[in-house]
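A single protein chain has been omitted; all remaining protein chains appear in their positions.
The block that comes next holds chain A.
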């Protein structure tokens, strides 16, 4: 019995040690970034792996104050927020009608939405540029909303359509019998039930907008309208880079994603396991 306990204890220890090492390998790059962000440029160039002896917080201040960083940060935050709101509304409404109603070209409409997932984004760069140019839509505060919405919707519509299909139709019928309108059915019954997938849509659509690079690069010329993905890369020029400043800027730029993930983490976990076990 004692030997068995000892062996079990050793096994647990080894497993935990392996998992700990694995976790350390995942967290190491982040810790390295934090450490590097707290060094001066010279300190970093002398030895990039050494621990900082005198944390240099000025990098964070300089990064935020550097030309246009804050403006780009806010631009991305606004675009991300608008993208989230529009994607959630459009996806839930589209998903509801596609899953609940039979109408002509229903499959074609669904296919049109979902096909967006298989089209490589970069192949659309030039056509979208030409189209926006012709329509006079370049270089405007709202220029990027349409492309971002278009990139976020396919996945979101697929998710909502599949999820709403698992909600019993009897619920709708009961609501209608009680005199509920379609609008009320959507807002009071169906949408609240979709909260686990809504959380996933929120984080993916925000990340889509926050991380998007090529369209922001090509469709926007005005420095004051640039997004964070462009601002970050501006710290990195071909011949000269201040790495600590770059790391500080990167750390600041991942904050919104981190905060959104922390807010919705429980819902996301729920969303991921939805449908996994049916009883």
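The definition used in the following text is that a contact is a pair of C-beta atoms (placed from the backbone, for glycine too) under 8 Å apart; a residue touches a chain by one contact, two chains touch by 3 or more; residues count from 1.
Here, contacts and distances are computed from a predicted model.
For the omitted chain of this complex, the UniProt record lists the protein as "Carbohydrate ABC transporter substrate-binding protein (CUT1 family)", which is one of "Sulfate transport system permease protein CysT", "Hydrogenase iron-sulfur subunit", "Carbohydrate ABC transporter substrate-binding protein (CUT1 family)" or "Cytochrome aa3 subunit 3". When the whole complex is considered, the residue among A:8, A:46 or A:265 that touches the unshown chain is A:46.
Across A:70, A:137 or A:250, the residue that sits in touch with the chain not pictured is A:137. Within the set A:3, A:240 or A:262, the residue that contacts the chain not displayed is A:240. Contact with the omitted chain, checked across A:150, A:167, A:218 or A:250, is made by A:218. By the touch definition given at the top, chain A reaches the unshown chain through residues 41-42, 45-48, 66-67, 125-126, 129-130, 133, 135-143, 213-214, 217-218, 221-223, 230, 233-243, 245.
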